[in-house]
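For this view, one protein chain was removed and the others were kept in their places.
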Amino acid sequence: MRETRLRSSAVLPWIAFLAVALAPLMMSSGWTNMAILTLLFVHLCIAWNLVGGIAGQFCIGHSLFLAAGAYTSTLLSIHLGISPWIGMFAGAALAAVIGVFIAWLSFRYELPPLSFALVTIALAMLGFLAISSIDFLGASRGLTLPVRGTPAMYQFRSDTTYYVVILIQVIIALALSMWLYHTKIGLYLRAVRDNERAAHAIGVPVLKYKMLAMAISAALTAFGGTFYAQYLQYVEPHTFAGINIVIQIILLTVVGGSGTVWGPVVGPLLLVPAGEWLRHSLGGSLPGVHLLIFGVLLVVVIRFAPDGLIGAFGRARQAWRFRRGVAEAATQ
Amino acid sequence: MSRLSRLAAVGALALVTGVMSVAPSFAKDIKIGVLMPRTGRYAETGLSVVRGIEMVVKNTNDAGGIKSLGGGKINLVIADNGSDPTKTSLEARRLMSEEKVSFILGPYSTPEAQAFMPVADRYQVGGVGLQTTLIPTTPYFSTISISAEGFGKAYADAVKWLISKGAKINTVAITYANNDYGQVVSKTAAAALAAQGIKVLESIPVEPSVKDMTPIVLRVKSLAPDAVISVVYFQDGVLLHKARFNLGYTSPIWLGGSAGFSDDKLWGTLGKEVAEKTLTSSFGLAFYSADGKLPGLKDALQKGSAAYPDKVIDQSFMFGVQAARFLVQALENAGTDDPVKVNAAFRGLKFKAGDPAIVLPIIPGDVHYAEDGTLAGTSAIFVQWKDGVKHTVYPEAVASAKPIIEGVK
Amino acid sequence: MSGEVLLQATVQGLQMGAIYALIALSMTLIFSVGGLLNFAHGDFMALAMYGALALYQSFSLDAYAAAPLLFFGFFLLGFLMFRRLVQPVLAAGVLAGAQLTLGLVFVQENFLLMVFGGDYLSVPTVLSNKNLVVPPLIMPWPLLVGSLLAVVLAAILYVVLMRTDFGRQVRAITQNSDAAALMGIRIDRIQAIAFGIGIGLLGLTGAIIVAQFTLTPAMGLDFTLIALIVMVIGGLGSFAGSMIAGAIIGVSESLGSLLYGGTVGAMIPYAILVLVLLFRPHGLMGEH
Partner (left out) sequence: MSESNASSSEAGDGEILLSAVDISVQFGGLKAVDHVSLDVRRGEIVGLIGPNGAGKTTFFQAISGFVRRTSGEVRFRGERIDGVAPEEICRRGLTRTFQIMEVFPSLTVRETLTAAALVRLSMAEARKVAISIAELVRLDGKLDLTCRHLTLPDQKALEIGKAMATQPQMILLDEVMAGLRPAETQDVVRMIQNLRDRGVTFLVVEHNMDVIMSLSDRIVVMGTGRKIIEGAPEDVVRDPKVIEIYLGEEFELA
């Protein structure tokens, strides 16, 4: 009984997710683009959630990893003609190294709470300023990828193919995050998030696991960066190294429910299309009004469901079960 | 108060247009995308551009539409790119694949154009960049503005001209906004100046988000150059002039641009006191000046202030007008709404000097599109301010006033 | 590089530093009573600056005269906002609080964009474009007055926190809120007042420095980052530390720009922050 319920509760979200995710394949191509953007954010949110949610370390430096993925694959492709399919692994490796280094720098000593956020924000700003001034990286103007038009070089004629690529990436990331969540790594990371002292006491090597979380999260983010760069066919510091995108990733995850498996999926899945819809319907009328509404929406969700939509949903379901339980008890 | 009522009006308008866009369109109408920033950094500029475009389209439609298409009307599909390259790419895809537009007016800035070009290339729908200072890498993208390289050269040319007017310039210092535009302009200018035998003492990068320009001006001052070139935007330009004023450092010949020296609102923002001390003796690089002698410009100014009596008719507005007038002519020439043909017609545009379609003073003579999609026959202009009004002083062919040069009578 | 130029840049940097320090102090106040890391800090100040602009446009009220008004207005705003918005979210943890303020950044920036547009705007005041010349130094009055007032306000805040009952209660909460509650301090009330004062100070700061800056809706984040940097470098909760850190950042930014160009100047504060966090994680004057 319990086993079957567990299984259905693990499978149902997947079915729902795939239904939503696959729908654009049957729609016009305009939808495909929005779906690609949405899935890209799902991917990035899942990646950030590993460190920011599950491990509870408020990292604002993910723009560095995004940039590592985007720039490494792009530069390798432009200068050495290496396919981004290979370049993305180089980008991920670089990102992982940067991530581990940042984690090691920040977590060697017990710093005051939220210091990690500050270290990462400062490193992100330094990275942005550096990338914006280095000629080899295209400086502020960025780099445009040469049109090669072959799938072997990560370029496709149809947007649907890009869509399939990011969908596969998301499924891999989601499966990875689900698997991690319940294995030793996930359990240890959640223990660290909940209570670092107690985690020490039960033998969790806290520093090592924080570094591990950063490595995985950074590498995943870099894969997203590679996809994004190849999809747009150009890289540029504001998009790929600015902290704006990190703030977006954080807010989308938080609204969905950070620290949960499905939160970083639900947040962008609902809000990215909603944001785009707002922009389409209001963006042309008064500057900023759609973002204002969007911002108010975010604040309202954070205010009334600090644990995100997933948390609110869980509470609602518990309340419903409780009420049903009471009703059943009454009838007996 | 007026903001609120405007909000309500705009909201209502948005609703109405939203409903209208569902209605079936008539066969001969041409769908044209407008891809401009309406939010974000360049929002104000983008809105002004769109006003210019809307005015031309309305005039054209009122006057019987596109004649070669049997009087087909132009339908604008206006999209917001949030001043963001990524959104530009996504919106461009939407306009091309979903809205099936025949051509896109926009995007606005260089990074946006860079995101736009691969999309245009893939869907084979043309676009025209307004303030894009790059050289297009696809046949489906053209520009109206001068390239950053062109601006860099323009500064060097202006220095040469100043020397010919009797200015003593042996050394130059450059400050530039540390972004795509500033980097390219300063590099080209430095190279061109060096080729002219003028010593470039230093090129100083400045973050466009700088909060105080005093240290930069101090650095320039310590270099003691004969002339200074400052590639600045509006905000850093304002800070630059304030710092110059505060430090009393107004002696060298100062060239700069663009918005930070020639934006229509600059005088008012600086205030008379500062502006008189700094702007009157400076040479501001500009794309546009209302004192241009072109007949098309006078016409557009008149119609613009009639259509938008409570708005400033500025450079951005005129860029919108220019892009739209080019497009109208291209559609007439193409006689079809097929995107590939419309784009070819756009690239094939040719105008004689004085054609009423020409409104921008940077296009003084005959003009056509070069192979690379840049407008051949453009040249930057330099303005000087006097009592809050800009006067074109260079090139002399379009000048409306004599230059005032420090140290030259 | 002549000594004169270096001196000028140093003085300029010190003046900017005093302003940074004041912004960081209000951030410290907010952080220390509730543990809220306020990413919308600079945006509140931007809001105040636009408020000064609106008051000038509507009533020709000079920004310096509007300063007290903005202080009270923003105090109320902060007080109510704490009660209705911040406190319930903080109950879910400091992380949720920080995330809330990220959302507020969105709201405020776009509110300003909607109402005032994206143009750069400036607010004329009685002091605009006037300089105090003390050869060889030239000091713009708006910056000079802004920085002096910043020092005075910081001193007043210090006295209030050290010498008044309110201040003692705030410090008690900062050190140990459970113990403070046992001592009968009404924590939520004191927190709301302190939060109100923090935001109110931003209203005041915005008004007294508005003449020095050009306004744009997205200007807030830069000030937030500078305030964070100064707060952390100075050591959380240390007033003297914030003043010193403000001076360090202001001067290093100014000298960095002067000696190595604007990009290096912009990078210096972040580099200092990273170094301090790594080698003196509790700041220059932080207690631990």
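A, B and C are the chain letters, set down in written order, and residue numbers restart from 1 in every chain.
As a convention for this text, contacts are C-beta pairs under 8 Å (C-beta built on N, C-alpha and C of every residue); 3 or more make two chains touch, one makes a residue touch a chain.
Keep in mind it's a predicted model, so treat the numbers as computed, not measured.
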item	value
Omitted-chain contact residue, chosen from A:Gly69, A:Gly259 or A:Gly275	A:Gly259
Of A:Ala103, A:Leu167 or A:Val204, the one touching the omitted chain in the full complex	A:Val204
Hidden-chain contact residue, picked from the options A:Arg141, A:Arg190 or A:Arg279	A:Arg190
Hidden partner interface residues of chain A, rising order	183-184, 187-188, 190-191, 193-195, 197-206, 259
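What we mean here is this: only the chains that are shown with their structure count from here on.
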item	value
Centre-of-Cα separation between chain C and chain B, whole angstrom	36
Multi-chain contact residues (two or more partners), chain C	110, 113-114, 117-118, 263, 266
Where chain A touches two or more other chains, by residue	129, 132-133, 286-289, 291
Contact set on chain C toward chain B in their complex	1-2, 5, 8-9, 12-13, 16, 110, 113-115, 117-122, 124, 128-129, 131, 138, 140, 213-214, 216, 218, 222, 253-259, 261-263, 265-266
Residues on chain C engaged by chain A in the complex (per definition of touch)	35, 37, 85, 88-89, 91-96, 98-100, 102-107, 109-114, 117-118, 217, 225, 228-229, 232, 236, 263, 266-267, 270-271, 273-274, 277-278, 281-282
Residue ranges of chain A touching chain B (in the complex, touch as defined)	28-31, 33-34, 37, 129, 132-133, 135, 139-142, 144-145, 147, 157, 159, 232-234, 236, 238-239, 279-291
